[in-house]
Each structure stands twice: as structure tokens, then as C-alpha cells.
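Here the complex is missing a single protein chain, while all its other protein chains stay put.
Order of writing sets the chain letters: A and B. Residues in each chain are counted from 1.
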Amino acid sequence: MYPPRLRYVAPKSLDEAFAVMAEYGDDAKVLAGGQSLVPMLKLRFASPAVLVDINGLSDLAYHRAESDGSLRIGALCRHVDLERSALLPGRYPTMAAAAPQVADPIVRNRGTVVGSLCHADPQGDWASVLLALNGQVVVAGKDGRRTISVADFVVGPFQNSLAAGEIAVEASVPAAKGTPYGSYLKLERRVGDFATVGVAVAIETSGLQISRAGIALTGVGPNTIQAIEAEQALIGQALEPDVIARAAGLAAGAARPRSDHRGSAEYKRHVVETFVRRALSSYRLAVPA
Amino acid sequence: MTDAADEHRITVTVNGEPHAVEVEPRLLLVHLLREGLRLTGTHIGCDTTNCGACTVLYDGTPVKSCTMLAVQADGHEITTVEGLGSLSELDPVQEGFTIEHGLQCGFCTPGMMLTAKALITNNPNPSEEDVRWGLSGNLCRCTGYQNIVKAVLWAAAKQHGHVAETNGQGTTVSGRT
Partner (left out) sequence: MSQALDEVKIGGLGSSRQRVEDARFIRGRGNYIDDLKLPGMLHMEILRSPLAHARIISIDTSAAWAIPGVRLVLTGEMAAQRNLAWMPTLSYDTQAVLATDKVRFQGQEVACVVADDPYIAKDACEAIVVEYEPLPVIVNPIQSLAPDAPLIRDDKEGQTDNVCYRWEVGDKQGTDRAFAQADHISRLKLHYPRSHPSPIECCGSVADYNAATGKLTVYMTTQAPHIIRAAVALVAELPEHMIRIVSPDLGGGFGNKVPVYPGYVCSILGSILTGKPVKWIEDNFGNLISTGFGRDMYLDSELALRKDGKILAVRFHADTDQGAFFSDAQPSKFKIGLVHSAFACYDIPVGHITARGAYTNKAPGGVAYRCSFRVTEAMFFQERMIQAAAADLGMDQAQFRRINLRRADDFPARTPFGFLVDSGQYHKCLQLGLDAIGYEDFKREQAQARSRGRRLGIGISTMTEPLGAGNSREYDILGIKMFDSAELRVHPTGKAILRTGAKTQGQGHETTWAQIVSHELGIPADDVIVEEGDTDTAPFGMGTYASRSTPVAGAAVSMVARKVRAKARKLAAHLLEVSEEDIEWELGRFYVRGAARRGVTIQECAMAAYTNMPDGMEPGLENNAYYDPPNLTWPFACYIATVEVDPETGVWDVLRVVAVDDCGVRINPMIVEGQIMGGLAEAYAMANMQFMTYDADGNMIGANYIDYLLPTAWETPGFELHEVVTPCPHHPIGAKGVGECAAVGGPAAFVNAVMNALEDTGVRNIDMPVLPDRVWQAIQTGRDVSGVPPVRQD
């Protein structure tokens, strides 16, 4: 397996990077973690004219909680950084649950969260996690920056909404307004396997009531799927068994799985329902004082 | 800013030794190590970043060298199996692998050992579960992993100066009957 001929540029600043991106347009590809891109090159599924390696832009290697409670993840934040982060548990439970389940430990050392979002693989884990959390992506180019919701950023299988010349520089998760609870349940046969089914659940509560709900699904459709009706069925409700069952059923209904060697469509739909129910049933809501 | 010329001149430190080499941008790091520097202890198994046979340490962190370009090593430090211990003095991980029979065909072994090295550096007292989790990006077809896990636990103990009591005693529970 050998990549095709290509050019390589390692800019020293974002501005330099934007300049190269502008010059090559759609023929340029940003190289961050490279854990999806390099295999694509080796399999010759991708053959960009130039790779713009942003690994030298160490300013992008961050994740931090802002004073408003939002979480910002720079384009060079590796999966392992989140896996080991002390920031996540408690405050961003869905992120904390997902981080160790991405790929395998060595890939996590290199791969990036923002890169995964850009890759837009319907079997990728981060897109559904960020979708459930109402996340956003900051994209930038020589003409400036814009912020796109993850829902609008991941537009199709292996398609994002970056314009030619743009680079995704940051992902962010808004602050929780209530008490956050979250899970990422993934059915995989072995470490490093793609999800047969992945379910990201993120809720916030105010007292015993759900004030915000996010449910998104991995690997059960042509895209990452946001289970909007299931989310809505939770708003304003307490986590009672019937509420949970209804949301789980609606989430399963939102799935668009195909039968393949990982499982039948019915099975995957059933697992979505099971996982949503299990996630929601696992939360022990703090009783307001 | 590095230019986009066909060949890139890079400087990479491998096992403590700096090398200045010209590389084509598409050259994979594993090929630079194996072909360019003739360090053939780093192996190539799969095409899809699953097997981990090509694992090396990149500034101390395990990476799959088939999934990085050689140019990306410019200015960085790489450790391969050839840099793990010396001919006369083995690293505890190398010792553990041979004492606990953690290898058979030996093909996954260099990658497995480098992952293990980083693992016990970051976590000097790993549990069996920690080791199994930490090695789950490296595939082995021969051993069934149990002895690899024992090897890593042995190395961790050795690193602290106390060697596990069960070293090299094998696994069979009952005596000969």
C-alpha cells in the first residue's frame, strides 16, 4: 500500500496555511492526525495534489473549558488528550464516555477530534457525540472565520461543508445550562472495529426535569443521525420508564440502518432502542436540595 | 514554511542518532525506517492501521508508522525496536517478553514491545486490565495474548526492581498426572 504522488507543505502559521489552501482550492487536503487520511491515500481512495500539514501549528493543540462553561477543542487536540483529560468527567460526560472508545489506543495518540468531524464517516464516533451536544465547528480561511453547527457541518457520508480554501480550526460544545448526564454506548466486536451501532446521549436536567436532550446515532444510516423526535419527547419530562421507552422507540425509528455483515437492519434498530433506554435508565438524577 | 518541491530534506533523530535525508512527500515513515535507514525491526502487517506491527515511538508516544509520512518526522525523535535496550543490555520489556514467552513468530513483537514500553512508562503499576486495554491497538496471531500481558507485567515489576514471583513458571495449573 503506497500513497500516490503528492506535494506536501508544512505551514508555520494559519495564515500561511490559508494561503496554500487558497492556491490549491479543492485539490488541497489538510493533514492533522492523518489516521483516516493516510489510509485513504494508501488505498488510493484519495489523491489530493497537496497535503497541508498543520501539525506544526501548536497553537491548535488545546482543549479548554471557557469561563462560560463551554468546551473548546482545537484542531490538534488528539483523542488521547480527551481520554486523559481531567476536564471531561462530570462536566462533559458524553465526551468522557466516548473518548476511550474511539479507534484503538495508538490511533488515539495521533487522531484528532476535529479531523474526525471533517472526515464525516457515518461510522465515526465524534460526529454523533458532538451532534448530541449541539456542538459547533469553527472554520477559517483567508477571508475570515465562521461558525457552523455540527448538524450543518457534517452534510453527507464523507462530506463536510468546508468551502474550498477553508480549514476547520476548532470544535466546541456549549455550556450545559442544567446538570449534565451523558453516555456513549458503542457496539463493536473488538477494539478498533467500527460501530455496528453507536448511541450518544446527552441530557441536562433542572431538578428532576429534563431541560435539554441530545440523542445522535452512529453507524445506522448514510449519515450520522440526530434523533430529533426522541430528543423532543424528553424535554420537560422526568426520567420515568414510559418516557424513556418512548424516547428509545423514537430514536430507533430515526435510525436508517442497512443490513450488512455486522448485523441486520432490524437488529441495529433494536440495539439503538436498547442503548437509548440503557443510557437514560443509568442516570441517577440528583434530587434538588 | 517548507516549500512544496518534490523532495524534502528532513532531519530526523532515530534511536538517538540524527539523520539528514531526502524524502519524497508520499514516502511513509515506516518505509523511511525500513528502506532508507535499513532498520528492518519495524514491520508492516496490514494496510488499514489496524495491526500495529509498525508501531514506533514518536517523541515518546506510540504511533503506527505506516500511517504517517516520513516528512512528518522532520525535527522529531523516533524510537524503534533497535533503540530499545542495547545488544548487551536488554530493556525490561525485552527481557519480560522472552522470560514470559510473550512471542512466537516475532512479527508483532517490536510494535507490541514499544507500545508496552510507553504503557509502563506512563503507568508504572498497571493492572492486567490496563495492559490488555493498552495493547489493544496491536494484533498478535500466535500467542493468545496471555503471555504478552504477563511479559508486560513482568517488565513493570522489573522496572521497580522487584520481579514477579511467577516469572517464567508457565501457566499450567496441575502438575503432571
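The rule is simple: a residue touches a chain if its C-beta (ideal position, glycine included) is under 8 Å from a C-beta of that chain, and two chains touch if they have at least 3 such contacts.
What you are looking at is a predicted structure, and each value in this text was computed from that prediction instead of being measured.
Peer 1: Quick check: which displayed chains does the absent chain contact?
Peer 2: Touched by the chain not displayed, across the whole complex: A, B.
Peer 1: For review purposes, identify every residue of subunit B that touches the missing chain, sorted by number.
Peer 2: Counting over the whole complex, subunit B touches the hidden chain at residues 24, 26-27, 34-35, 38-48, 50-51, 53, 80-82, 84-85, 87, 90, 94, 97-99, 101, 103-110, 113, 131-133, 135-149, 168-174, 176-177.
Peer 1: Touching the hidden chain in the full complex, which residues of subunit A are there? Just list them.
Peer 2: Residue positions of subunit A that touch the missing chain: 1-5, 44, 104, 187, 189-194, 196, 258-265, 267-268, 270-271, 274.
Basically, only the chains that are shown with their structure count from here on.
Peer 1: Would you kindly tell me how far, in whole Å, the mean C-alpha position of subunit B lies from that of subunit A?
Peer 2: Those two chain centres are 30 Å apart.
Peer 1: Note which residues of subunit A are touching subunit B in the complex, please.
Peer 2: 1-12, 16, 20, 31, 34-35, 38-39, 41-43, 50-51, 53, 55, 103-107, 109-110, 190-192
Peer 1: Which residues of subunit B touch subunit A in their complex?
Peer 2: Counting only subunit B, the residues touching subunit A are 1-4, 6, 8, 24-26, 28, 47-50, 52, 55, 61-64, 66-69, 71-72, 74, 115, 133-138.
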